[in-house]
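What you see is the complex with one protein chain gone and the rest in place.
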Amino acid sequence: MTNTQVTLIQIDNYGPWTVTPEPRREVDLQTLQSRLYADLSQLFGNREGYVFFSRFDNMIAVTNGLDMDAHALIQESVGNRYPVTVSLSVAVDPNPVDALGLATSRLQDAGSAQDRTRREILRGESLTESMRTEDDVQIAHFDVNDATDRYTDKLNEFDTFIHIEQGYAELMRYMRMAHDSLSFFVGGDNVISVCSSIGRSEYADAVEHVQDAVGVDLKVGVGRNRSVQAAGMMAKHALEQCREDETAVELGW
Amino acid sequence: MTNTQVTLIQIDNYGPWTVTPEPRREVDLQTLQSRLYADLSQLFGNREGYVFFSRFDNMIAVTNGLDMDAHALIQESVGNRYPVTVSLSVAVDPNPVDALGLATSRLQDAGSAQDRTRREILRGESLTESMRTEDDVQIAHFDVNDATDRYTDKLNEFDTFIHIEQGYAELMRYMRMAHDSLSFFVGGDNVISVCSSIGRSEYADAVEHVQDAVGVDLKVGVGRNRSVQAAGMMAKHALEQCREDETAVELGW
Amino acid sequence: MTNTQVTLIQIDNYGPWTVTPEPRREVDLQTLQSRLYADLSQLFGNREGYVFFSRFDNMIAVTNGLDMDAHALIQESVGNRYPVTVSLSVAVDPNPVDALGLATSRLQDAGSAQDRTRREILRGESLTESMRTEDDVQIAHFDVNDATDRYTDKLNEFDTFIHIEQGYAELMRYMRMAHDSLSFFVGGDNVISVCSSIGRSEYADAVEHVQDAVGVDLKVGVGRNRSVQAAGMMAKHALEQCREDETAVELGW
Partner (left out) sequence: MTNTQVTLIQIDNYGPWTVTPEPRREVDLQTLQSRLYADLSQLFGNREGYVFFSRFDNMIAVTNGLDMDAHALIQESVGNRYPVTVSLSVAVDPNPVDALGLATSRLQDAGSAQDRTRREILRGESLTESMRTEDDVQIAHFDVNDATDRYTDKLNEFDTFIHIEQGYAELMRYMRMAHDSLSFFVGGDNVISVCSSIGRSEYADAVEHVQDAVGVDLKVGVGRNRSVQAAGMMAKHALEQCREDETAVELGW
């Protein structure tokens, strides 16, 4: 059974900051957001975590293996190097959606995302080492079949983007509703899902659903391990297996 | 009438590179992609352009005011500092979708996105200074009404994200089909559209369509100018006007 | 005759900030400083300028071709993306040392580097386009002969570093005193000097002086142009010429 540790990262009072005293230059905001995400990717990723950019002002990380001290260090490092601060809320649950739900409500209890006085909240609890198992994190890595041939090399790039995006929008919604999983677009034609302990048939179902609903043809490799990085790497190898064998679902274990 | 200069930025042979010789660590790929985007944001943005991350391996920029030499310098700077190279294709058209279509097909003619020998293509043509007018670029800045109150401070962050994402997916598709515009999520609850010369009623129509289709409640400020940055800043101020006056559409001119 | 435009970049109230409320983590300060320098390198460099890191909290740029609006944009962009702000002071003089002296005193007149209320000063004046000539900027690029063979591949790296550093310390002092030039270590075994209109014999004299004083054996390529980047690139090519012809001084014009 999975036991996913999820961290919600929220930039404190970001919306108001972007328009105070006047709206700030968009290119600077874009640079700030994407560099903060890149930094967090390294800060969490140099331990054993993954961060997903999701909305950029709210990012979601899978952090099995990082304790609260590691979180505090990351929070301090951001505060030392950016004009904004971040709050971090951590929770653990077999179900990734519930873990994030708990992390979210813990942060909401501390005050609004746009409360000027709520800064650098650090809440929640991390998995103790003795509780960790080899099944804690299950990761699925989806991509679009023949995306380069069918889309990138043929269509107007925006129409390619629409296809990928519609596929993602459908997948994220379906995986959350039907299978309690958190799915994130990670660039190109790739989506990574943080899953509960679901099996081959549920993945086949999701692939079929997206095909039926929006006509986007996916395949998926799945990995499972004690950390998100090990599980994610297993999922990537499983996805390579799909490519070689022309299969739609491969489990890496 | 608008006359939008669009640049398609494509990382050369990126997909194969990410899995050669073995799949590379996801956190490094995420860092690479988001830093490349941040750099391009500054490189285009320190002149008069905007870049949108769209799929990260394919990015779309609005570049009125940047000539081909400026593009060549950006391409060289990326090649000097990253393990990957980028191809750039530039086109101009009154209709932003057609400009991007032309830029895309020019690059497709040079070879596949996954052709190992197709590197650092630089194609197309930029607007001459004498052709530029005050109406060349029209930008709409959308956001979600009361997103913090209704979503961020209330729901599981993933459900907030689903709401925002479904709103964006619907808006991007509708604006492209009905109004020949290119729409990009830019973080938080914000979407920026690169538009042709459409008016108040078309924006009201789009807001209404998204409300009807997926129940997400938008407002929009619109700007117009000779560069995307000036137009985008006017749009931001118009959006602030919406906020103050509780209106759904404000034109900044 | 040269006519060098120099910009002094000073982080506002930086010393006190680094220890308030407690001393900040050194690795974060180092990251902040080097990224700010990297950003300024691109911001000035995407126009026609060079920035030298010198003390990191005070950096020196050669900015022929950048007007005060370009400076204001750079200042705003830093303010939008860093927890610190910068003041910029610009001056022009045939003599680079005097240009920097004027820029420095203009900033000193505005208040102390550690005055908490002195923020984002922007002072001075830039060269008008009509005043610019092909002789405005003269750049010398020095390196150490056979540094890899003699030092890097043989000695303890710290002893290599001491040799390079003693060579640099002597060169910077001599070029400033004897030849009114500003010299900056730029990594490896390289030093770049911003010079007044000096000739072959002055460079030969400097190379000989450093050899005599500290036993470090230099060569130098020199370039001259209307911008620092064009002059600097000419200097690099002249230095390659030294390498091929085993000469100590090459003028690129």
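Think of it as A, B and C in the order they're written, each chain with its own count starting at 1.
By definition in this document, contacts are C-beta pairs under 8 Å (C-beta built on N, C-alpha and C of every residue); 3 or more make two chains touch, one makes a residue touch a chain.
Since the structure is predicted, the reported quantities are computational estimates derived from the model, not experimental observations.
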Just to verify: which one of B:Gln5, B:Thr31 or B:Thr104 makes contact with the chain not shown?
B:Thr31
Identify the residue among C:Val27, C:Met131 or C:Ala178 that touches the chain left out of the display.
C:Val27
Full-complex contact with the absent chain, from C:Leu73, C:Ala213 or C:Met233:
C:Met233
Take the complete complex as the reference. Which residues in subunit C touch the chain that isn't displayed?
8, 14-15, 19, 23, 25-31, 33-35, 37-38, 41-42, 44-46, 49-51, 53-58, 60, 97, 100-101, 103-105, 108, 112-114, 148, 152-162, 164-166, 168-169, 172-173, 176, 182, 186-189, 192, 229, 232-233, 236-237, 240
Would you write out the residues of subunit B that touch the absent chain, in ascending order?
24-25, 28-29, 31-32, 35, 76-77, 79-83
Name every residue on subunit A in touch with the hidden partner chain.
39, 42-43, 46-47, 73-74, 77
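By our rule, only the chains that are shown with their structure count from here on.
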Mind having a look at which chain is the central one, using mean CA positions?
B
Do the two copies subunit A and subunit C share over half of their interface residue numbers, or under half; same or different?
same
Subunit A and subunit B: spacing of chain centres that average the CA atoms, whole Å
22
At least two other chains touched by the same residue of subunit B: list those residues.
42, 46
